[in-house]
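Removed: one protein chain of the complex. Kept in place: all other protein chains.
So, subunit A:
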Amino acid sequence: MSNVLVCIKRVPDLGGEISLTADAMAVDDSSLGHTVSPHEDCAVELAIQVAKDTGGTATVLTLGSSDAVEQLRNALALGCTAAVLVEADAGAFGPADVAAAIADVVRAHEAAGTSYDLVLLGNDASDTGDFQVGVRLSYLLDRPVVTGVSTLSVSGDRVDVRGSSPDGGTEIFDVALPAVLTVSEGGVEPRYPSIPGRMKAKKIAVEEVVPTHEPAGPGRRRLKLPPLQPSQVEVLGEGPAAAGAVVDLLEKLGVVR
């Protein structure tokens, strides 16, 4: 039986152009929807699979505003069994702060009788792309960590972990539990919530935690958008009639075999 803690983050769902807040410290998300990163969708999927396969539990955690309950409920609807909201202004938390807040929850739950064999996180969040919360958490908890994980399977007190190697192959790790793993998209297909899943999710109480330590912050001075490039596009034509012009271009570029 494995207990899994899976950590997710509410991020703006960016479709088109981005605009910044007046102080340039954040993305203006007032007109945007919100989601979690694709990596984290896969982490949630793996957490649910491990819990099902081993008869264990999958607890989903997020650090963020009370709005992030939406993302927690989604994960509950998919099959997570419990949820924790660490209520805080995520923008004031740097990666080391987030790791410290998660470590505090792990320790508090452990003291209350629930320990986690696996802590899963996304490899990097789609907004900040810091690449380090999982590694920092592993140091705080003194547990082994593997990043960029695509699939895993738990047997007994060990976990077999797979991810991409730099040459395009697969690297396999065999790690003792408890461990921290950060997940990259590509190994599993996230499931969709069912209607009964959604109904069940509504009834699960979300545990609310207030972080105790003062965040040091991310060190952000400001965000900048790259200057808009005026469109330079040369339209070769419309419809199939443009085929000749396209092949002329392919020849000019020297890419025709």
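Definition applied: a residue touches a chain if its C-beta (ideal position, glycine included) is under 8 Å from a C-beta of that chain, and two chains touch if they have at least 3 such contacts; residues count from 1.
One rule holds in what follows: contacts and distances are computed from a predicted model.
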Per UniProt, the name of the complex member that is left out, chosen from "Electron transfer flavoprotein subunit alpha/FixB family protein", "3-methyl-2-oxobutanoate dehydrogenase (2-methylpropanoyl-transferring)", "Response regulator" or "Carbon monoxide-induced hydrogenase, CooL subunit": "Electron transfer flavoprotein subunit alpha/FixB family protein"
Touching the absent chain when the full complex is considered, from A:Ala43, A:Val119, A:Val145 or A:Ala201: A:Val145
Which residue of A:Met1, A:Ala92, A:Met199 or A:Leu250 touches the chain not shown here: A:Leu250
Of A:Lys9, A:His39, A:Arg73 or A:His109, the residue in touch with the unshown chain: A:His39
Subunit A residues that touch the omitted chain in the full complex: 14-16, 18, 20, 27, 37-39, 94-96, 123-124, 126-132, 135-136, 139, 142, 144-148, 164-176, 179, 184-186, 189, 218-226, 229, 231-247, 249-251, 253-257
